[in-house]
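The complex appears here minus one protein chain, its other protein chains still in place.
Right, subunit A next:
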Amino acid sequence: MQPAGRGAAGPGVTDASAAISRAHQEQWTRLVATLARRYGVDLAEEAAAEAFATAVERWPADGVPPNPGGWLTTTANRKAIDRLRRENRRDPLQREALMLTDAGPPEPLGAIDDDRLRLIFTCCHPALAMEARVALTLRLVGGLTVPEIARGFLVPESTLGRRITRAKAKISNARIPYRVPSAQDLPARTTGVLAVLFLVFNEGYLATGPETDPIRPHLTAEAIRQTRLVRTLLPEDGEVAGLLALMLLTEARRPARVSADGLLVPLADQDRGAWDRALVDEGHRLVRERLATGVAPGRYQLLAAINAVHTDAADARDTDWSQVVALYDQLVRLDRSPVVALNRAVAVAEVDGPDAALVVVDELGNALDRYHAFHATRAELLRRLDRRADARAAYDRAIALAGNTAETAYLVRRRDELG
């Protein structure tokens, strides 16, 4: 049946909601970033959210405007100014402060990229607590809603809302500048941004919490989307490319990572045909690009290279383990953390055998006694050495400490297989 006009629930609604979600994907960050330069991050977020809420009301009835981005910008600016006027009447001091942030002439078009970088660096400012940086980045840069973020990190919505409110108040009260850091500070500040994005990705990929989904794809997808954005804005930064490659090569394995009955599937047992080839290829391309520069790789580039070796093998038995160990040797020089040493030991087991690896692992016991992966790794090595009772005890410790439901299920099965 052909609709004669736009019925209330006809194609207008479908078109409009598709257009709104597309606009949200494409325009949210730009919108908040541009508004934040004029009005500060707090007002920017509110005005952007109101503009989208207005689009939800209007577009199904009035039709999608020919230039959705322009419509949203105009609407959001009007909302911000309305709000300013209302608040100004109460507080002339705030008005003055807000006028100051609006002192500059209109920026040329290329400034949009700078605005997005400013927004990211502001949300990841080192004077904010890590959990505040994560929440702000997901809300302001990513456009995730408070309930979505709260669900991602298993905190009550009210807690997350307060966290965001407090962080925005600090940005405004302490005057955290809306600025891309100076060349001198840029590498350290970029490292800080990457740490936030990596944390979001990891929480999505190995989600913690009893009786929750083992993988939260909305977090991994958002982390990748934002890392892509940072890469567009800082194309020369090797570590940005490295983190993106690392995420892509990890995300590529997601379809093979949890079995139909909800168990984590270790790398060696994964169905490699189920991996996302496009993501693997893109990750490999990035790793090769970085190798070709000849610049000494940083931490993320090395982790990406290790993942490239794994994803390069058509079968787990074809893995070039000595290459993996060599890359870990480089990584250990940059990062002395016991977790890196533990991961290196897993590769050592493949090259030099489980006895050699167990010696290395046992030395890490003091530092990693509270880390489930330490006990899981020990358990696997003890199992290969046929020390069943020791292996069982190690699995028990790992199970008690693991937070991911699929991982716990996998460890329980491994332990029970010991008989």
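Observations
Here, contacts are C-beta pairs under 8 Å (C-beta built on N, C-alpha and C of every residue); 3 or more make two chains touch, one makes a residue touch a chain; residues count from 1.
In this section, contacts and distances are computed from a predicted model.
Taking the options "Cytochrome c oxidase subunit 4", "YCII-related domain-containing protein", "L-lactate dehydrogenase complex protein LldF" or "ABC transporter substrate-binding protein" in turn, only "YCII-related domain-containing protein" matches the UniProt protein name of the chain that is not displayed. Contact with the chain not shown here comes from a single listed residue; of A:61, A:127 or A:314, that residue is A:127. Although one chain is not drawn, the whole complex shows that of A:69, A:147 or A:177 it is A:177 that touches it. Contact between subunit A and the absent chain runs through residues 93, 97, 125, 127, 173-177, 179, 181, 185.
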